[in-house]
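The structure under discussion is supplied below as structure tokens; questions concerning it will follow.
Shown here: the complex without one of its protein chains, the others still in place.
So, chain A:
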Amino acid sequence: MITASDVTKRYPEGREALRHVSFEITAGEMVYLTGHSGAGKSTLFKLLAAVERPTSGSIVINGQNLAALSRSAVPYLRRKLGLLFQDRKLLFDRTVLDNVLLPLAIVGHPPRDALRRAQAALAKVGLPNRERSLPIALSGGEQQRLAIARAVVNRPAIILADEPTANLDAASAREILEIFHAFQQVGVTVLLATHDPTSLPVLRPRVLRLDQGEMSELPAAPATAVAGAAP
């Protein structure tokens, strides 16, 4: 599903954010990405979402090589991804419902069908009855749920989540992680970054670790844990 081979990202000022990073994530897998802030997690997400291009190496998602992707092809790649950003990037001048409707409007869904799907997505993340609220009226955990609803409303095969549990209390963080596990249960590939290893479930799935731009993989947990990482 996602294959990175020997990816290096060097910024113009000379800093190497990623060094020879290689990994592979198969379809339906749930993978955690850990590392201190500044270890390169956000850079990796930017490369995966084609916001930035790797300096060298290749990233292939769904058989598409991102390095060879033209600007006009980028939107079609992103429509297959459910992207969650560290700063959530919600639109605060629009209602909760309009935030979730945006990806559907971009794809050009017929309005009635779009409304049904948006409502279903909000229900799935536990935010029904808040459709008419503005995001500012939501708590941190609720805002994160809204971001998830927006990311999944197009039913993407891959979810890329950058620090979805940051700045949340332990209970909210656990609830958010449960939502991701639920998506993985129905076959969605999930890559989830967190700087806080203590937020990992005890029976953890596969964990990739970034340290100063270099990647290592933590020893695999028992296979049963991958599927059953419920609380």
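Throughout what follows, contacts are C-beta pairs under 8 Å (C-beta built on N, C-alpha and C of every residue); 3 or more make two chains touch, one makes a residue touch a chain; residues count from 1.
Here is the rule we use: contacts and distances are computed from a predicted model.
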Which of "Cell division protein FtsX", "Carboxypeptidase regulatory-like domain-containing protein", "2-oxoglutarate ferredoxin oxidoreductase subunit alpha" or "Cytochrome b/b6, N-terminal domain" is the UniProt protein name of the chain not shown?
"Cell division protein FtsX"
Using the touch definition from the top, which of A:Val51, A:Leu134 or A:Ala157 touches the missing chain?
A:Val51
From the list A:Ala27, A:Ala68 or A:Ile106, pick the residue that touches the absent chain.
A:Ile106
Hidden partner chain, residues of chain A it touches
49-52, 71-72, 75-76, 78-79, 83, 85, 89-91, 102-103, 105-108, 110-111, 150-151, 154
